[in-house]
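A quick write-up on the structure given underneath.
A single protein chain has been omitted; all remaining protein chains appear in their positions.
Chain lettering (A and B) follows the sequence in which the chains are written, and residue indices restart at 1 in each chain.
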Amino acid sequence: MSYFDGVGSLLMRTRLVSLSLLSVVALVATGCASETAPQAPPKKAALVIAQGGLGDESYNDLAMSGFTASTKEKGVDGQKIESTDVVAQGDQLLRRAGTSGYGLVIDLEFSHGEILPGIASAYPNVQWAFLNNKINGPNIASVLFAEQDSSYLAGALAAMMTTQTGNPKINPDKKIGVIGGTKSVGIDKFLSGYIEGAKSVDKDVQVLTAYSNTFGDPTKGSQLAESMFQQGADIVYHVAGGTGAGVIEAAKKNNHYAIGVDDNQDKLAPGFVLTSVLKRSDLAVRKVVELYADGKFPGGQVINLGLKEGGVGLTDFEFTRNEIPESARTKVDELKKKIIAGELKVWNVIDQGYPSWMQG
Amino acid sequence: MSVFQGSNPGKYSRALTRVVRAAVPFVIALGLGGIVLLATGHNPLAFYQLLVREAFGGVDRIAATLSAATPLLFTGLATAIAFRAGVFNVGVEGGFVFGGLIAATVALQAGLLAGMVAGALAGVLVSALPGWLKARWNVDEVVTTLMVNFVVAGVTGWLVTTFLQAKGVANSATALIPQGSWLPDLLPPYGLTAGVLVALALVVLYAVWIKHSVLGYELRQTGLNPRFSAAQGIRVGRVIMVSMLISGAIAGLGGAVHALGVVHRFVDGFSPGYGFTGIAVALLGRNSAVGVALGAVLFGALASAGTTAQLFSDIPLDIVDVLSGTVMIFAVVRLWRQR
Partner (left out) sequence: MSVRLGARGVSRAFGAVRANQGVDVEVRAGTVHAVVGENGAGKTTLMRILYGLDQPDSGTVVIGDRPVRLRGAADGIANGIGLVPQELAMIGSLTLLENLVLGAEPRRGVRIDWARARAEAEELASDVGVELPWTAVADTVSISVRQQTEILRALRRGADVLILDEPTAALAPAQVDDLLRLLRELRDAGRTVVFISHKVDEVLAVADEITVMRGGKVITTRRADAVDRAELIELIVGEHVRTTGFVPSAVIGDEVLTVDGDVALSVRAGEIVGVAGIAGSGQDELVERVVGLRPAGGRITLSGKDITALAVDRRRAAGLGYISGERRAEGLSMDASLADNAIAGTHRAIGRRGWLAPSKVRRYAKRVLDSYSVRYGRLTAAARTLSGGNQQRVVIGRELDRAPALLVAAGPTRGVDVLGMAYIHDQLRALRDNGSGVLLVSEQLDELLELSDRIVVLHGGRVAGELPGGPESRTAVGALMLGRKAS
């Protein structure tokens, strides 16, 4: 009983409270009166940010940049929605978006996949877009990325590099590595493509695999990468979000290579990130916004973003160009062309299940 | 004793004092938030008005607020019960998460009721060891419950990426629970589940139990003065153990309700720290039933309104974090003064 005591502080408190009570009453009164009426023009679009939030320097940030740019270009009123509890609030959040005059809602949060069809059918006048998974519904557009294709190219490049001589970052062992964030089909889609690409170049190349079981722990990433380098790997590809920062750091420390993912991570450790496997969530969002703004929203359809569309791909080796032999770059280009032309079909774990090289 | 209490021995003025004291952190938070809003060129009144509307301005919004408050009712209550016995249990988060995983797994096979029971038992399991260590050897419960949280995070993270992971799902999640085993919706389509009724029933039960049951009496006395309690023949160790087990059961049940009602599976990001917000709820509500209920609704309102307010305003979510963060700091200051 100390600082709250005394008549003076009591008077002060009572005044504070009555003031705040008044203001709350006022808020409620005016709040109910000025309900915003849904307006037709201008077109409004909302972007629901996924777990991890903005500032992840990857998926969310990239999507956000595409959203900001495209809504501005197309004159659409764009609004982002973040939540600290995006998993549990999904239902209420999306429903509220459905009743708030938005014509388009793009949802980046993967765990909303199951609830989306119900909500979309409850709000048929709103267009809904979902990334990374195919969701059925006449007013839902799904965007899928062909990450297996870009990972295939990365695997092929890594296999060619690991047999290189005269590069201090490359050791004699024919070993490369890959670290997944979690053991799931969504991640194994990357891993499978990477291994397939590596084996296609040289079937004797050994690919070490590991899972960090977390997307947010750079220390774990660093430890896993260190251990792979010790086992003789010299190039480690990470598909593990924030955990990957540790992989890149370990590559720099041990004078080896890492391969980045999603965003262009080459600049995080110039010269030590061989390349990054791009997944252009910005392009996906931009495409959806543009189609919506033009009145061509592909409801009920799947938008496939592959090498051809530029939705996935490798970086242009800004810092490692001189270390990669001309022949290797040519070979990667050839493979890319073959995939785009349909001559080469990379295994897709999601559609086809696990391939022979990923059993056990 | 304050002059106020001395000169006004009436029941209502004491009640008023308590309400005033409980409201102080919130009022200061609004003031602080207002300053930040003004400094960034926004109109605080307009924003607060928006928040009130998004929290309570319609059946759908009230449903959203209650839905967001539901996990906090469980974690706040679980924390309050342990605090009341003088046990500073910060392991409610672990009980909630583990309860959620086990409930989601069991419900897949055995249905809703079995899932709820299993979730509560899982929570009990999480709190049993720290409870025993505290009761038997007086091992500091803050350390042990905090460690248990880490263990649970590790174990659930591992299970959900190995044995319990759903086939063909692209992220770390268990399989979707069939709709027959979901907690029923109260106000379709607003997504408010019967879980909130379970929570409120527990809060009412707690209010009566802590005040009028023999065990509740022993729990209160143990929390107020363990030495006195022991000398009067209250088995302090047993009371501490019981309080931890009940706390764990409520935490686990909370996880079960969250899994079976809202998420319909266990998934990465299942709890954004409900257990820790529950500590603030319990502190703010002074471990009383009414206080916990109000605290949970307050934080629930901030969470639900803060999210959907972004649909109507350019003000970032951060300002809502400032509000709830300020309230939490005051709750913790109170704790510090108590200890």
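Here is the rule we go by: a residue touches a chain if its C-beta (ideal position, glycine included) is under 8 Å from a C-beta of that chain, and two chains touch if they have at least 3 such contacts.
Treat the numbers as computed from the prediction; the structure is a model and nothing was measured.
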| item | value |
| --- | --- |
| Where the missing chain makes contact, among the chains that are shown | B |
| Which of B:127, B:221 or B:326 contacts the chain that the document leaves out | B:221 |
| Candidate in contact with the missing chain, chosen from B:229, B:243 or B:310 | B:229 |
| Missing-chain contacts mapped onto chain B | 1, 6-7, 9, 212-215, 217-218, 220-221, 224-225, 227-235 |
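One rule holds in what follows: only the chains that are shown with their structure count from here on.
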| item | value |
| --- | --- |
| Geometric centre distance via CA averages, chain B-chain A, whole Å | 31 |
| Residues of chain A that touch chain B when the two form their complex | 1, 4-7, 10, 13-14, 16-17, 20, 23-24, 27-28, 30-32, 34-36, 46, 51, 79-89, 91-93, 95-97, 99-100, 102, 110-111, 114, 118, 122, 132-133, 182-187, 189, 211, 213-215, 350 |
| List of chain B residues in touch with chain A within their complex | 1-4, 17, 19-21, 23-24, 26-27, 30, 45, 48-50, 52-54, 56-57, 60-61, 63-64, 67-68, 71, 157-158, 161-162, 165, 168-173, 176, 189-191, 258, 262-264, 267-270, 272, 303-304, 306-308, 310-312, 314, 316-317, 321 |
